[in-house]
Each structure stands twice: as structure tokens, then as C-alpha cells.
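Here the structure comes first, spelled out in C-alpha cells, and everything after it is commentary.
Removed: one protein chain of the complex. Kept in place: all other protein chains.
To keep things simple, chains are lettered A and B as they appear, and every chain counts its residues starting from 1.
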Amino acid sequence: MIELYILLVLMIVGAIVAIELKDLLSAVISTGAVGLVLSIVFLIIKAPDLAITQIVVEMLCFIILLRAILKKDLPFSKTDSWLFNTFVAAGFIAMFLFVAVKAFKDLPEFGYPIMRVANIYLKEGLAKTGASNLVSSIILDFRAYDTLGEATILFTAVIGVLTIVRRIGRKKKDEIVEEDDE
Amino acid sequence: MSKEQEKGMSLIVKVITPFTVGLILLYGIYIVLHGHISPGGGFAGGVIIALSFVHLMLAYGKEVALKKLPRKTISFFESTGALLFLSIALIGFSGGYFFLNFISKGEKFRLFSAGIIPFCNIAISLKVGAGLFAIFIALVLLKFEWEKKE
Partner (left out) sequence: MIIYLLCLMLFCCGLYCILVKRNIIKIILGITIAEYAVNLFFILVAYRMEGRAPILSSEVEIVNMVDPLPQALVLTSIVIGLATTTMLVAIAMRIYEKYGTFDITKIKELKG
């Protein structure tokens, strides 16, 4: 299990690098590196479905973020009152860490989960659905409502993005409106 | 500079792209169809199919990509995917309950087993792939609009 700890430390280092850099392009590339290491961690944790999904989703997210920041750089200037903001945020995070560490003591030990519902899925999954991939049988047969909800969320996101980038509505009433990105 | 960007990338990329686009699309379809036997499923396969069209668009510029897959076709595929998923669920309604697995299970570990799961995977992959490509087209077109105004 030592490789798991090393990869997690690598992710934290990558996240700190992504936060502190002033150049936006390097920050986005660093976040892409964090996503790639996360996909490798998913492989080590024996979750191959998630590794495939994470790496392709992270690639698409990376491309979209790059398209947003091309040719715009970051003139950064700090003012004095921002120091107070940093201290308050650090204090809040310290309190959050303290409460979370107290709550983590109730979790079962790492590696020995309580699988009360999942044992039934593991035993009867193949007989009841006929699929060998048990994760597919869960998301499309035992818990198909959640997949329906997720399809609705994706549809709503697509409609939302297409509404935000529309050009109609910004012209006056008597101008001829031309749809150039319908 | 934006006119060069519209025309796409350099010559090496334009020569390689016809081979890799077909391979990526085929790989995405393979992951969708074998979703019930090996890891993958509808979501990962749909995103890979969207990525193949994004690859086509990045290499050649947006006119060529939009000629291959015009906007009406993208919205048609997305709506078809969502409606197909819903109709598979509602057909199960007539047998007993919502999402009843009504097709026979078949033998294990074969391609044509597991009831409605392969059809659901295909419907979801159509929806996810078309939706994500539509988002990408919309964001890229917005960017080029305001770059031309400057």
C-alpha cells in the first residue's frame, strides 16, 4: 500500500503548485496532472470503470479550460486588505480540519468496509441480471433511477450552456437579428 | 491570427488525423457495446465518441467538423438518446414495474446477454456524446465571435 500514499502526496503537491502559480496556462496543466494521477489511483484501488471514465472526462475538461484562457493572461496585484482575508480563510480551514478529524474516528478502518447491501448485489448480481460487470448491473438494473436522474442533469447542463452563449436578446428591437451561432 | 486558427493545425496533424479519428470512434463504440462484460459502459464510451469529433475539429477547423456533423443532427441524436432511454424504461412498465428487465438474459459472458443493459448503454452513449460535443461547439463559436469583434 505504500504506492497509494506516495501517489496521494504527489496529488497534494500538484494541487499546491496549481494554486500558487501566477500563469494560468501552467495552473491548468498542473490540474490536469492531478486528474491523471487520480486515474492511476483508481486503478490501484481496483476500480477500472472509474479509471477509464476519469481519464477521458479529465481530458475533455482540460480542453475546455484551455479554450477559455487562450490569449488572456493574469495581471495579478495584491492589496493590503487581502491579508486579513487569507488569515480568516486559514482559521476557518483549521476549524474544519479539527471537526473532520473528530468525525473520521467513527469510520471503519481502511480496508474493511461494512458491505451490508453490497453483499447481496455481489451474490445475486449475475443470476438476476445476467451481466458480468457488476457495476453496470448496479447502475442500469438495480439503481436505474439514479441513471435517469443523471441523464436529466446532463441534458439540463447542455441546455444551460447553449442558453448562456446565445446572441439573441442583446440587440435592439428594430435591428434585424441574425443568428450566427444557432 | 484567428483566421489561421480557424483553418486548423499544421500539415503533419492534418495527415495523421484521418487514421486516428476512425480508431478513436471505433474504440468508443467497442467500450459501449461491451459495457456489460468488461469495464466501461455508456458514460465512458459516450465521452470517447465526443472526443473523436473534437479531435476532428481541432485538427481541421470548425467548418469541416460542422459539415460532417451539422447542428440539427447533433440535437437529433441527443434527443433520440434521451427518449430511447425513457421508452425502454416505460416498456418495462407494462410487464410489472418501472425498468423491468424484460428481454431474456441469455447465456453468461456473451455479447447478447443481460437483458436491457446493452440497449440502455447505447442510448446513454448517444446522449452523452452528442451533448458534450454540442457544449464544445457552443463554447468555441462564442470565443471566435468575440475575438473577431476586437
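As a convention for this text, a residue touches a chain if its C-beta (ideal position, glycine included) is under 8 Å from a C-beta of that chain, and two chains touch if they have at least 3 such contacts.
Given the structure is predicted, the values throughout are model-derived calculations rather than measurements.
Chemist: In the whole complex, what residues of chain B lie against the chain that is missing from view?
Modeler: Answer for chain B: residues 38-39, 41, 43, 47, 108-109, 128, 132, 135, 138-139, 142-143, 146 touch the chain left out.
Chemist: Identify the residues of chain A touching the omitted chain, counting contacts across the whole complex.
Modeler: Counting only chain A, the missing chain is touched by 4-5, 8-9, 11-12, 15-16, 18-19, 24, 27-28, 31, 34-35, 38, 41-42, 45-50, 53-54, 57, 60-61, 64-65, 68-69, 72, 74, 76, 82, 85-86, 89-90, 92-93, 96-97, 100-101, 104, 107, 109-113, 115, 117-118, 121-122, 126, 132-135, 138-139, 143, 146-147, 150, 153-154, 157-158, 160-161, 164-165.
The rule is short, and it goes like this: only the chains that are shown with their structure count from here on.
Chemist: Any idea how many Å lie between the Cα centroids of chain A and chain B?
Modeler: The computed centroid separation for chain A versus chain B comes out at 20 Å.
Chemist: For chain A, which residues count as touching chain B in their complex?
Modeler: So the residues of chain A in touch with chain B come to 48-49, 51-53, 56-57, 59-60, 63-64, 67-68, 70-71, 126, 129-133, 135-137, 139-141, 144-145, 147-148, 151, 154-155, 157-158, 161-162, 165, 167, 180-182.
Chemist: For chain B, which residues are in contact with chain A within the complex?
Modeler: 31, 35-44, 47-48, 50-51, 54, 58, 71, 78, 82, 85-86, 89, 98-99, 101, 105-106, 108-109, 113-117, 120-121, 124, 127-128, 131-132, 134-136, 138-143, 145, 147
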